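In this view, the complex is presented without one of its protein chains, the others remaining in place.
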Amino acid sequence: MTEQEFLEYVQSGGQVETDDWMPDDYRAKLVKFIEMHGNSELMGVLPEREWILRAPTLQRKLALTAKVQDEVGHAQLIYRVVEDLGKPREQCLEDLISGKSKFHNVFHYPTETWGDVGVIAWLVDAAAIISQKALLKCSYAPYARIMKKICWEESFHILHGRDVILTMMNGADEQRELVQEALNRWWAPLMQFHGNPISPADDPMFQWRIKSQGNEEARQQFLDGYVPQIWELGLIVPDPKLGKNDEGVWEYTEPDWAELKHVVTGHGPQTAERLELRKTTRAETEWVRRTVLAEAA
Amino acid sequence: MSERAQLLLPIADDELVLGWRNSEWTGIAPFLEEDVAFSSIVQNEIGHARALYQLVADELGTTADALAFDRSPDEYQCSRFVELRLVPDWARTIARHWLYEEADEKRLEALKASDDPEVAGLAAKIDREEAYHRMHAQMWNERLAEEPRYLEALEELRPLVDGRGDHTREFAALWEEMTMVRRSVAGATW
Partner (left out) sequence: MIVYEVFRQERKGQAFAHAGSVGAPDAAFAEAYAREQYGRRGESVALWVVPREAVAEIHEFVDELQKNYHRVDGYPLKEKLKEARERAGTAPPADR
């Protein structure tokens, strides 16, 4: 098979298994994309983890712990896929900590209040599930397969998030304010989440059918699904230009793409602190991996 | 306080506080598979605390959440052993896990023999989940059996297993943190 034949094969819906021949560029792109997904799951743990100790009821404590557990589980599944493509998990973690590889923009921001916990579980996970559902059709079959489990588990997170938000919106004025303030904080990162509106034709991840939808398509789907749900609660989306035009397309204030780039290249408000936490906890448990895993290496 | 409350609250408080402490590992355990497994243990511990509080709450006319969150720190009857903040020390964490499961097994045996059928029934259910915790503790205990820092941790923690009475200073900080959102809006539903 030539590279061109391979390209035609994946573009016509063909799927690839681990041991199949694949062009080097395809393998490299796969590793980069999937590794960033794994990094994001692992770093996505940190903004919520801080609130596990502060969850205000036993039910919330259990649900939040389970959500974070799912995310760690996803990181495990995803790094296994990367490992089978040739990059060991330990190397992925090293590259993450050293800032060589990236993770999603939303996980570079602080979690200020319990309102943020609700907004993250509801809207950040909603944005994520849209990207992840599109990966169910990924040309790399082992990745597409684990996405089924991941999407299934993410659906619980949205339920949990919505329940947290609805409970607060039905509560005291202070609780409603917590939600509105959190929405104000998270809106810009959410609008940047699916990336700048690069045309699918120019997106190598789309050309190789690693992704099956364009960035703007994903953002439109997010707005279509969730803006009405936000509005119906009496919450205000902090974008005066937001609205659907006559053609059914959502219009909005241009997201700050420079901020997105700045943040994902390691300059977000929490980037340094979170990577430092990963680095120190990893160093402190190094002896465990050495003792327990070395003989099984 | 009822006889049931006297019997169950120290156990429920132990499970709650140990669960809270172990949850500090969520997301930063030594490796990912272990993180997932240890988190399930945490969830079971909190679940056990909740079920035990519920039995007490039914008698006292309150709720499990109120017992878990709305008492003052000096009303909790957990042992100082479970209050210790051990993260990021995996050796001491596993040592406590192993010692706790050993002590908890005996305590559950006694509860299973209780004359109170609700208590005995719940103890049997809890014990079926604890069986997996014991397997997990056993696996790690065997794996670390020759690790000096693990042996030291066992020596250090063994005498503390059932130390009750005054709370540790760490507990005050834990209580502050675990109740902060709940206390932030008086009487709110979360």
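Letters A and B mark the chains in the order given here, with residues in each chain numbered from 1 onward.
The rule is short, and it goes like this: contacts are C-beta pairs under 8 Å (C-beta built on N, C-alpha and C of every residue); 3 or more make two chains touch, one makes a residue touch a chain.
Only a predicted model underlies this, so the values are computations on that prediction, with no experimental measurement involved.
Visitor: In the whole complex, not just what's shown, which of B:L7, B:V36 or B:L99 touches the removed chain?
Guide: Checking the options B:L7, B:V36 or B:L99, the one contacting the hidden chain is B:V36.
Visitor: Hey, which of A:L7, A:M22, A:L42 or A:L77 is the one touching the hidden chain?
Guide: Residue touching the chain left out of view: A:L77.
Visitor: For the full complex, which residue in B:R4, B:H97, B:H136 or B:H167 touches the chain that was left out?
Guide: Answering carefully, the residue with contact to the hidden chain is B:H136.
Visitor: Would you write out the residues of chain B that touch the absent chain, in ascending order?
Guide: Answer for chain B: residues 31, 33-34, 36-37, 40, 132, 135-136, 139, 143 touch the chain left out.
Visitor: Residue by residue, what part of chain A touches the chain that was omitted?
Guide: Where chain A meets the chain not shown: residues 19, 73, 76-77, 80, 89, 145-146, 149, 153, 292-293, 295-297.
Assume only the chains that are shown with their structure count from here on.
Visitor: Measuring centre to centre with CA averages, how many angstrom lie between chain A and chain B?
Guide: That gives a centre separation of 32 Å.
Visitor: Going by the contact rule at the top, pick out the chain B residues touching chain A in the complex.
Guide: 20, 23-24, 26-33, 35-36, 39-40, 42-43, 46-47, 49-50, 53, 64-65, 68-69, 88-90, 143-144, 147, 149, 174, 177-178, 180-182, 184-185, 188-190
Visitor: Once bound in the complex, which stretches of chain A touch chain B?
Guide: For chain A paired with chain B, touching residues are 42, 45-46, 49, 51-58, 60-62, 65-66, 68-69, 71-73, 75-76, 79, 89, 114, 164, 167-168, 170-172, 174-175, 277-278, 280-281, 284-285, 287-289, 291-293.
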